[in-house]
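What you see is the complex with one protein chain gone and the rest in place.
Note that the chains take the letters A, B and C in the order they are written out, and that residue 1 is the start of every chain.
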Amino acid sequence: MAECHPVGFQWVMEAKRKGATIFHVDPRFTRTSAVSDIHVPIRAGTDIAFLGGLVNYVLSHELDFREYVVAYTNAATIIGEAFEDTEDLDGLFSGWDPESGQYDPETWQYAGAPKAPAAGQRDPAQPAGDRAGAEDASTGHDHEKTSHGAARSEAAGSGGPSVPHRGERDETLQHPRCVFQILKRHFARYTPEMVHEICGISREQFGQVADALTKNSNRERTSAFCYAVGWTHHSVGVQNIRTASILQLLLGNIGRPGGGIMALRGHASIQGSTDIPTLFNILPGYIPMPHAAQHDSLDDFVAADAGKVGFWGNMRSYTISLLKAYWGDAATVENDFCFDYLPRITGDHSTYSTVLGQIEGRVKGYFLVGENPAVGSSNGKMQRLGLANLDWLVVRDMAMIESATFWKDGAEIATGELATDEIGTEVFFLPAASHVEKAGSFTQTQRMLQWRTKAVEPPGDARSDLQFYYELGQRIRTKLAGSTDEMDRPLLDLTWDYPTEGPLGEPDGHAVLREINGTGPDGEPLSAYTELKDDGSTSCGCWIYCGVYADGVNQAARRKPHWEQNEVALEWGWVWPANRRILYNRASADPDGKPWSERKKYVWWEASADEGRGRWTGDDVPDFIADRPPDHVPADDATGPDAIGGRDPFVMQTDGKGWLFASAGLADGPLPTHYEPPESPVHNALYRQQNNPPRKSIDHRANPLNPSYSTVFPYVFTTYRLTEHHTAGAMSRTLSYLSELQPEMFCEISPRLARQRGLTNGGWATIVTSRTAIEARVLVTERLRSLRIGDQYVEQVGLPYHWGGTGLTTGDSANDLVNLTLDPNVFIQDKVGTCDIQPGRRPRGPELVSYVDAYRVRARDDDGREPENRSDA
Amino acid sequence: MSNSLHGRLDDVQQDAGYDQHPPRMGFFTDTSVCIGCKACEVACKEWNDVPEDGMSLSGMSYDNTQALGASTWRHVAFVEKPLHPTTTDLGLPGMGAPGWDSHENGPASAAVTLPASEDQGAESGDSGVRWLMSSDVCKHCTHAACLDVCPTGSLFRTEYGTVVVQPDICNGCGYCVPACPYGVIDVRKEDGRAFKCTLCYDRLKTGDTPACAKACPTESIQYGELDELRARADKRVDELHEKGLDVARLYGRDPEDGVGGDGAFFLLLDEPEVYGLPPDPVVTTRDLGSIWAHVGAAAGALLAIGAASFVGRRR
Amino acid sequence: MRERAMVPEPEFESYYGKQIIKTPTWKTPDVPIYLFVGGMAGASALLAEGAARSGRPGLEGVARGAAAGGAVVGTVALIHDLGRPERFLNMLRVLKVTSPLSVGSFILAPFAGLSVAAFASHVSGRVPRIGRLAGLGAAAFGPPLTTYTAALLCNTAVPAWHEGHQEMPFLFAGSGATAAGGLAMVLTPAAENGPARRMAIAGAGLELAAAQRLKHRLGMVAEPYEIGRPGLLMRTARAMTAASAVVSLVAGRNRAVSVVAGTSYVAASLITRFGVFEAGLTSARDPKYTVIPQRERLERRRAEREHEDARPAR
Partner (left out) sequence: MAEADGNRTRLTEVLGHNGFEDRARHQTRNASVGHPNANLRELVAQGMHGDAPSGYGVAMREKTFIGSWPILRQISGSDRLGRGKAAMSSRSEHLQPRTAEADKVVDSVCPFCAVGCAQKVYVKDGLVTQIEGDAASPISRGRLCPKGSASKQLVTSPTRVTKVRYRRSFGSEWEDLELDTAMDMIADRVIKTRKEFWQWEDEEGRRTRRTMGIASLGGATLDNEENYLMKKLYTAMGAIQIENQARI
């Protein structure tokens, strides 16, 4: 956190000053470790084992916050009899289909649940999983799988996927099939010894963490977890976060001040880019993209949510308001509010699948907007092969980047795998405006929107992306004007009339934000998403952002100094939803609505003598229906928000409870399980199942995997950022003040590894995987520890990933080494892999290819089989 | 010139001719909370338009800045030290700067210190290493040698008690460079003049915080009235001692030290030289009287020699 | 390869072996030459005045020329060494007794003016009275010009220079005298160069004595004067100076010997300045010369303090 979010880290230092104990769990001893109380070195990719160990510690020592757990989580919920755990099936949950390589979650349901309806997680028409599809890639059939399910798991970011039943509960937590007991059994083998064996963490150190964490989680105290892509960039990324969620729910640390799980996101508006997504599977506000198999009409589309408990029950209103924002008057009751104008997805269309599509010639036009995949995305070679096979490419950036120049200086040009005069891609490089040259809002990592005022005009041809897309839309619409082709209707009917301003004729960002906020029948801005209607009288571009323009005022532009308000600072910026700073903060009060303690007072129920006049109140905007008393019991037939009970803080979940056990929404199991990364030097100590069973592989000759336990690739590598650089480098390697601080690509290794391989500090090293080899200067440092895993040492090679071929400082890209194996829920890559490291610089030209090929052959011979695949599943 | 050349000097501005003046301002850099982010380095350069200072990987941990200089007015040092050092030479490849072994000014000890146990796994229950970071800066000495030796008056004492180069005056004589006991100031070759931290003299004029202190995310760099900072630092060091961090000590805080105390002082977690700071710096002008006396005596001796040379028989 | 000391060096810690103080940015040869010509000119002015008073016009002419020439060359060298030569006049903006360079500028400026005037008058025969007065003035500024350069070096944080501040002025005085005497020995007829020879011999004695004392008093900080290139320079200069002194003492009246010995004096003086200058740079570049003496000082103080503390308790 000190490395990548130094300014955010001031609050950790503040907490430390006030007596908090700071643990830093990381493969490397970083700048964060340097000021933490205890650094816990961990083998990369074993977080579930560590966190699972903590869960086991809490459960086996009965240190859970029982009152919270019983009332606010689904610990008491009873799961159907058909459920079988990984403990029963040696690493698999019930419902595994080896043919498709997918789970059927039916057996994970709450007991007594009706059969999953058609709106369930799976695409019934889908014949086989991506494995089969990949083998038949040319048909465009590949990678089709539970994409809608995945969409729903994205939707869970703001709400929950459907559990159509509130379930039977045993609040004594004794029922053998209640979640609590299942959890106990599932994690029972995550003992300190097992944690030591898997993660390389000593029992003593594990004990320190467990003891401090549990002692600091109760009525009086809360503990927080902060994480970044060290948890997410794994083929078990989602389950890493799930494990932390389970732990925090058990400890009563969710929805309370000082608690929570804090995602430290890495880009200025990466949260905004998820909320108002430029993502394939969702529409603004985590509304899923319609799926061809299920959604022929608006009614089909909202059927899964209609009648649900909680705020997702109003899905119809959110969707129709969005369609009204998109197509305005053209969207009518008669034409299903233009629902049919929405394109449908049929599977995984995520970025890595798209790249495969580019390589295979199925995707010919590409926009890169402030993104540099040739350096920043995994398996750089595949990225560049894709770019080289386009008809046209539009790159919008502030500086020249590797993704725009691959045709003349990409690594494959040097090796002869690509030739400039054979690359047909037409490239448009359009300069982009900087953050001070345009007005707009960023949503930071705590869901806070903050407005930026424009300071100066952009230089030369530089334009904001807002203006680019606005003008592109205008030009396309002009060129298509008069078309009678049905396919052009959505473009021609689009509301695309934003006021412009300034010498460059830029669209007014305020007008766009106003559209996002939404307007009522009178055309005035709405104040809250609860005002959205399903009759077409309201329009709203992103329902969770409704209220950001309340009263016609840009709430995101508020800058009341922190010294003029309390520490929650509600009048600085605007946080979705409804300016709430802590989600699910109803949980900061006990079931009766009283604060758990005076010290941790945050939101509470203020009763009133007058019936119906009681209110939730506190320092924050209560995340609850303001006048719903704690003792409210909803009617059996209630739906939507009406069905939320007074003790159901998790208002977006269909049972109002925090989910220790996720019976729906996840592609890889209702509970987290430790699996080894796709490339690992060690065997899974828990199960015969080595890797996450439904992980998604990108099968391509440019993406070969190193065999597990290979002696040819004996070391683990992990990639990361440095404080001094930003992601793929376009915003830092182009600046002298940052470049001079970290002027060269380097790798970090332990003294033991240095000795083993004859590497010297300041010298050169070549790091090799089956994908390619890169070179880096060497830093020999005791900050990297040799970890003892069982009877072997595991050495880890640290690789910052910022470098590429352009800019003031250049170097090889660590991402060229990273294989493409994806998390099955969200299709995020696994950044951990195995490698060899040798002294000296890498071969140049075609020799690089043969050098890597030779390694591959050796690795295959060494192992006696082709790179590992799912045969072990 | 009682205490004007060395020793304690309570009103440094008055000594420099400011009869009325604002309080003496300074920095307290608490390295115990430094996270080595180098925001100070960049903020300083942005504000003062200091040019880039070379791009080479040093091999010295994360310190590629390496030292203060004409184009580096804040420098974050990174010290990696084993927690449980032994002097066993494990025959490791060098851990120093690249080309360490053949380096002319190599480290004092060629033996690489490592944890005693071959098993450096986490089994020992700790990370086995300390990583100290410290943002170094001009000390704005009470008795500033750079200022005193400056023949043009370019280096001068401001009304805030800070020591600043006036770029419109400096003629690049370079005298300040070897005069500084901390190795702070240097001449920028391509420019010809000497440069160093100004403690953001211009910002102080309107009551603003110097750029580095303002940017510092963890309040490692604290700016304020020197008296107040000293009190704060004393409290902080006591606090750390109470927590068992006996290694914490203040550096440059003592008004009785060799430079009369620094306007920018530090809380360190190891010996000063570990951070590249002189352990007991003394302003050269402490010996100025003696120097001039010897110069005078020597001149007298020369005069005597001259006279004596003409004594005697002429032929 | 770094030279290995005979005895194991004391352990000390440093930051990756980096030097602590900065290496002086003064240029070579500008500054050593300035040190040399300044010293030579100052002593020459003295010699000239003596010659004038004792009626040695030949010696006077040579010495006046040496003083004036030295002043001019020195001024040029000094200005050339500036990073911003066009701002050389800023040297006279303030007068700071704390700055030997400032004081030196206020010595060099009048000295240059006076010595050039005296020389011009001597050569042209014009305004003899003013010439005499100028010569007297130059002679007054001469010795300080010769020795202030020692202060210039010693009033720094460079260990080998600063720690030698008691000896350096004498070393420079002696070295200046040998240079002035030596030059006059070369250029003056034997009949008039007796004082020059005596000045050189006396200067040599003073210089060698000062150098000896410096070496002994400074201990490890004097090491740079002994090892490496500066060590070689210093040894060479010392040998040449001593040899010249012996030779000029024994056979100084011989014209040829006088020329050889004089040249050797001058060269030795020049080499001495290079040696002293470079020894300073060496001591600046190695952190041990900064750290070890300071560590020892701290230890000493700590011991004293403990001693003090212990006393009342008894």
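Just so it is clear, a contact is a pair of C-beta atoms (placed from the backbone, for glycine too) under 8 Å apart; a residue touches a chain by one contact, two chains touch by 3 or more.
This structure is a prediction, so every number in the text was calculated from the model and none was measured.
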* Asked: In the intact complex, which of the depicted chains does the undisplayed chain touch?
  -> A, B, C
* Taking the entire complex into account, which one of A:Leu213, A:Leu735, A:Ile749 or A:Leu848 touches the absent chain? -> A:Leu735
* Structure fact -> The listed residue (A:Glu422, A:Asp522, A:Asp551 or A:Asp791) that touches the chain absent from the view is A:Glu422
* To do: Pick out which of A:Thr445, A:Thr519, A:Asn585 or A:Thr766 touches the chain that's been left out of the picture.
  => A:Thr445
* Structure fact -> Absent-chain interface residues of chain C come out as 86-87, 89-90, 92-98
* Residues in chain B touching the chain absent from view -> 1, 4, 13-19, 37-39, 41-43, 46-51, 147-148, 153-159, 164, 166-169, 188, 190-192, 195, 200-203, 205-206, 208, 211, 214-217
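Here is the rule we use: only the chains that are shown with their structure count from here on.
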* Looking only at which chains touch which, which shape fits best: line, ring, star, complete or other? -> line
* If you tally contacting C-beta pairs, which comes out ahead, B-C or A-B? Let me know. => B-C
* Roughly how far is chain A from chain B, going centre to centre by Cα mean, in whole Å? -> 45
* Just curious, how far off is chain C from chain B if you go by their C-alpha centres, in Å? -> 30
* Where does chain C touch two or more other chains at once, residue-wise? -> none
* To do: Would you pick out the residues of chain B that each touch at least 2 other chains?
  => 58, 96-97, 100
* Asked: Okay, in this complex, where on chain B does chain A touch?
  -> 32-39, 41-42, 45-46, 51-59, 61-62, 64-65, 80, 82, 90-100, 112, 114-115, 119-133, 217-219
* Asked: Can you list the chain A residues touching chain B in their complex?
  -> 2, 6-7, 9-10, 13, 29, 31-35, 38-41, 200-202, 204-205, 208, 722-724, 736-744, 746, 750-752, 754-755, 758-763, 777, 779-783, 785-788, 793, 808-809
* What part of chain C is in contact with chain B in the complex they form? -> 1-2, 9, 11-26, 42-43, 46-47, 49-51, 53-54, 81-85, 87-88, 90-91, 93-94, 96-102, 104-105, 139, 142-144, 146-148, 150-152, 154-158, 161-162, 165-170, 172-173, 176-177, 181, 191, 194-196, 198-199, 202-203, 206, 280, 284-288, 290-291, 294-295, 297-298
